[in-house]
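Some notes on the structure that comes next.
For this depiction, one protein chain was excluded, whereas all remaining protein chains were kept in their positions.
Let's turn to chain A:
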């Protein structure tokens, strides 16, 4: 039985965290729940890395759940992009758990702390499930597992605004997910199948049909809501701003990225080679929304006094860049979108971790600790945290030798390749807006005097938070200089997605 284990790895990505979550309920003490979550995250990260190595070595992996072959059974399908997403989700997950212990202790009341780790494991299971499945309806179920647990996670935030933020996210998220199943239902009406590759095969064979057009429109709006693509982003700033910082770090680096993954799946697997793709400019349709999001969200970010909200609006802008990469509709554009997806997970992860360190030490009310004014003089009080914030901020802006530069470079290259000069100029201009809002924080922290009555003694965050923070900052610099890992993998994933779907199981096994 044991030698067969690697063969059964695909379902375990979903099953291990899902089964581990209820076990965590037994351990009421926060330390034990934390240890359990850390061990499970380490195991799933190890499995994700194994899967990535297998996929890179032997091509896509297909797994028939319950030994029912596709298209009748649920197929788990792991190509380079899915394996890459798995490593990203589980890597960020492990880092946030390690980082989260001190942060969760200060931001979530003691009796709820073990529930945080359980909800986190459920969210991890849902997110992993979304990227491994090859079945459109199965994806919806995993989407709801991760969404429901993230609503609960957000509601754990200090202060009553977390409750309304979670409620609004619940309403909009459910509408998004319901739009998604309406779309899937219509595709099922036309094709009679739920397996994504099988839907693609049926759609390739049939002429364009109005039901298909409506189905894809529903899917786009539904996924756009979960992705927080401008102008469907209204839930995101409040949810990120009022959630506990560890939750914000995890969700900002993984949840929206997985929604982008679903969008990529719909465009490049479900619509693979379909006449519908050519007759309607689906990808190009994203471009105006992406550019509008890049500018409007960055402009709004400049005027925020709440630093978490500012970074959340910045996330909406960055989602614009990723959607723009998709909108180019070329291999290089898609690769640029995937590169930015990975890089932005590292950038925003580091920025929110730095915010969490500051919140821990400023220690006033939940909303007071993330106000720009409270950060005055923080450069002297928490030099290491602020230095990390500055480095990650530079990466967000896209300064050379950081990952942000790499993503913007490849985005511009893709724009030039398309001959869209104006778009390339707009990418640079919107990056300049990031300089403004990051500078506001840096100015307050280094150049302004501390607020009267506030503690000015030097008081750095504990090592357990600084280490994961600096690990992400180091990743930002490392992958900004040595781009082989991120860029090569993203390009391989993108070109694999452009391969025509010719049969079930993608020709593997």
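Going forward, a contact is a pair of C-beta atoms (placed from the backbone, for glycine too) under 8 Å apart; a residue touches a chain by one contact, two chains touch by 3 or more; residues count from 1.
Note that contacts and distances are computed from a predicted model.
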| item | value |
| --- | --- |
| Among "histidine kinase", "ABC transporter permease", "Multisubunit sodium/proton antiporter, MrpC subunit" or "Fatty acid synthase subunit beta", the UniProt name of the subunit that does not appear here | "Multisubunit sodium/proton antiporter, MrpC subunit" |
| Among A:451, A:477 or A:496, residue touching the chain not depicted | A:451 |
| Contact partner of the left-out chain, one of A:298, A:374 or A:407 | A:374 |
| Selected residue (touches chain absent from view) among A:144, A:417 or A:460 | A:144 |
| Full-complex contact with the absent chain, from A:16, A:115 or A:166 | A:166 |
| Which residue of A:35, A:185 or A:383 touches the chain not shown here | A:185 |
| Residue numbers in chain A that touch the chain omitted from display | 137, 140-141, 144, 148, 151-152, 155, 160-161, 163-164, 166-167, 170-171, 174-175, 177-178, 181-182, 185, 188-189, 194, 305, 367-368, 371, 373-374, 376, 448-453 |
